[in-house]
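What follows is an incomplete set of chains from the complex, kept in their original frame.
Order of writing sets the chain letters: A and B. Residues in each chain are counted from 1.
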Amino acid sequence: MNITRINPGKRMSDVCIHNRTAYWVEIPDDLSLDMAGQTQNLLALAEQTLKQLGLDKTALISTTIYVSDLSKLDDMNQAWEDWLEPGQAPVRACVKAELVDPEMLVEMAFIAAVPMAL
Amino acid sequence: MNITRINPGKRMSDVCIHNRTAYWVEIPDDLSLDMAGQTQNLLALAEQTLKQLGLDKTALISTTIYVSDLSKLDDMNQAWEDWLEPGQAPVRACVKAELVDPEMLVEMAFIAAVPMAL
């Protein structure tokens, strides 16, 4: 099927690449942090994922952001804007949703562009 | 990376195009309207976006619809069906989600097909 799967597990793969497009979902790994911290944590993991694919932030096409508490939206937005590469923002949907762990404040689904060579 | 970004801002781009596929998210710009009005408003903006890409409603592949109040779902659905090109509907997910502005009743994430030439 020409799908490249990174770390396929029994519930999900870390990344799937098909037709020059990479799909993945990132969650924070330290849920003791506040919204700013969890967002920075998640985005650092996203940057590692991009690096693993030979990519960087300029490859981002689309991000769907789920936040569990809209009163902390400003903190997420600040961390998000601080992280993005200027002039290279993806499109973005952002909604409130309860997440699978009550301690988790943010989850993001990413789509990124992959060069032909991959 | 072969990504075309329209109006890249510090938080998001208006549209990203990659590999013959356009991604964008639309929100109403007049939040004083009711659900029918906000949906018509949003869809008129989506039509402008499509036109800007040299496309029309027949290019729609997928729409994810977030509504903040399910009691007004019928009004959204009516405006949605009135707007679509007959026989050319995209696939559609529709769920309830609180949106970033409490006055905002609807948000939609679109994926559309772009001709090879772009």
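Criterion: a residue touches a chain if its C-beta (ideal position, glycine included) is under 8 Å from a C-beta of that chain, and two chains touch if they have at least 3 such contacts.
Keep in mind that this is a model prediction, so the values were computed, not measured.
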| item | value |
| --- | --- |
| Per this structure file, total copies of the shared sequence (2 shown) | 3 |
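Keep this in mind: only the chains that are shown with their structure count from here on.
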| item | value |
| --- | --- |
| When chain A is superposed on chain B by its C-alpha atoms, the rotation angle in degrees, nearest 5 | 120 |
| Between chain B and chain A, distance of the C-alpha-averaged centres to the nearest whole Å | 21 |
| Chain A residues within the chain B interface of the complex | 19-21, 55, 58-59, 61-62, 64, 70, 73, 77, 80-81, 84, 86-97, 111, 113, 115 |
| Chain A partner contacts - residues on chain B that touch it in the complex | 1-3, 5, 8-16, 18-19, 21, 23-25, 64, 66, 97-100, 107, 109 |
